[in-house]
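One structure, pasted below without further comment.
What you see is the complex with one protein chain gone and the rest in place.
So, chain A:
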Amino acid sequence: MYEKDGEKYFVVDSHSHFWDASKENWVKGAEQYAKGWIDCFYGYHQLGPPETHWDWEKFLKVTPEDFDRDMFQEGHVDYAIFQSTYLREWYAEGFNTVAQNAQTLEKWGEKLIVNGRFDPRDGQKGLDEFDADMAKYNHKGIKLYTAEWNGDSRGFKLTDPECYKFLQHAQDAGVKNVHIHKGPTIWPLDKDAFDVADVDHAATDFQDLNFIVEHVGLPRIEDFCFMAVQEPNVYAGLSVVVGGLMHARPKFFAKVMGELLFWVGEDKMLFGGDYNIWTPKWQVEGLVDWQMPDEDQFSDYPRLTTASKKKILGLNAARLYDIPVPAELQLQDEAVAQA
């Protein structure tokens, strides 16, 4: 919970990690990729305020104590949703696996949601692994990383027939929310995350699933916005938008927020701090303090109300994940309606 000027904000960080990018975890022979990956992340890390920068070694692997302090003690986060990212081609024990994440549930089970994942290229083995995870953790959400390497393959699309099978399976098993990385362009050649058209198709065909497009498709935000307008079950995940722009490029942060507010709307935008690329504290505080600039070039963008900020910072995600919100932290009219 974060309180400012008498207003209380329920904070759900809908996109966070607890990764292990330490050198001991680098796959032999693939060290350059393991290093290249985390170096990219470290570049993004440095787009945050200087006083929040860590040295590179610490960035590779934080401790549970770091996490507790950064998220819950100082970070104002009421609930964190952990995303699982495997990258086993480069990280021997996985970068950020369900099992690693689940260990943290023992400590913070009241405040954590661990999301699952699958990779349709794993076939039956992948389905079995998914089922085992579901039996243990009853995931309400999953994270899909379409650009992940897997053997000879450098990526997949949601519309691949095999992926449809997995999506159907996940939906039948009770998964509600699908987070999909559609972020800054990285690698896989002609199968790179070049457009969000596969989300468009899948969202239409899987009406019982919500698709949270992480990083709002940056750098193809226009493709994302046009698509999200048409699809009621598509949401904007603000991870990287807040962390990467609010401090480093405030003018562009305002423009991106303005576009998202116009096209997608405040009811479908979810805050995500992307720990531990960035810590949530400065992002939450900054977003609460933030307002659309008064200059002419921003004049026809919507302005954010206190209620808009409450929705974006936590209430929207709480709705998607059925997270209980104390009455005093709900929007006033909703608290009345539920009384």
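A few remarks follow.
Rule of thumb we're sticking to: a contact is a pair of C-beta atoms (placed from the backbone, for glycine too) under 8 Å apart; a residue touches a chain by one contact, two chains touch by 3 or more; residues count from 1.
We take it that contacts and distances are computed from a predicted model.
Missing from the rendering is one chain, named in UniProt as "Metal-sulfur cluster biosynthetic enzyme" (options: "Sugar-binding protein", "Acyl-CoA dehydrogenase", "Ferrous iron transport protein A" or "Metal-sulfur cluster biosynthetic enzyme"). Contact with the chain not shown here comes from a single listed residue; of A:W108, A:Y137, A:Y164 or A:W263, that residue is A:W263. Here the missing chain is touched by one residue of A:Y33, A:F72 or A:W290, and it is A:Y33. Only one residue from A:Y44, A:W108, A:Y137 or A:W290 touches the chain missing from this view: A:Y44. Residue A:A248 is the one among A:A248, A:M292, A:A307 or A:L331 that touches the chain missing from this view. What chain A contributes to its contact with the hidden chain is residues 32-33, 36-37, 39-40, 43-44, 46-47, 55-57, 152-154, 184-192, 194, 218-222, 225-226, 244-245, 248-249, 252, 255-256, 259, 262-263, 296.
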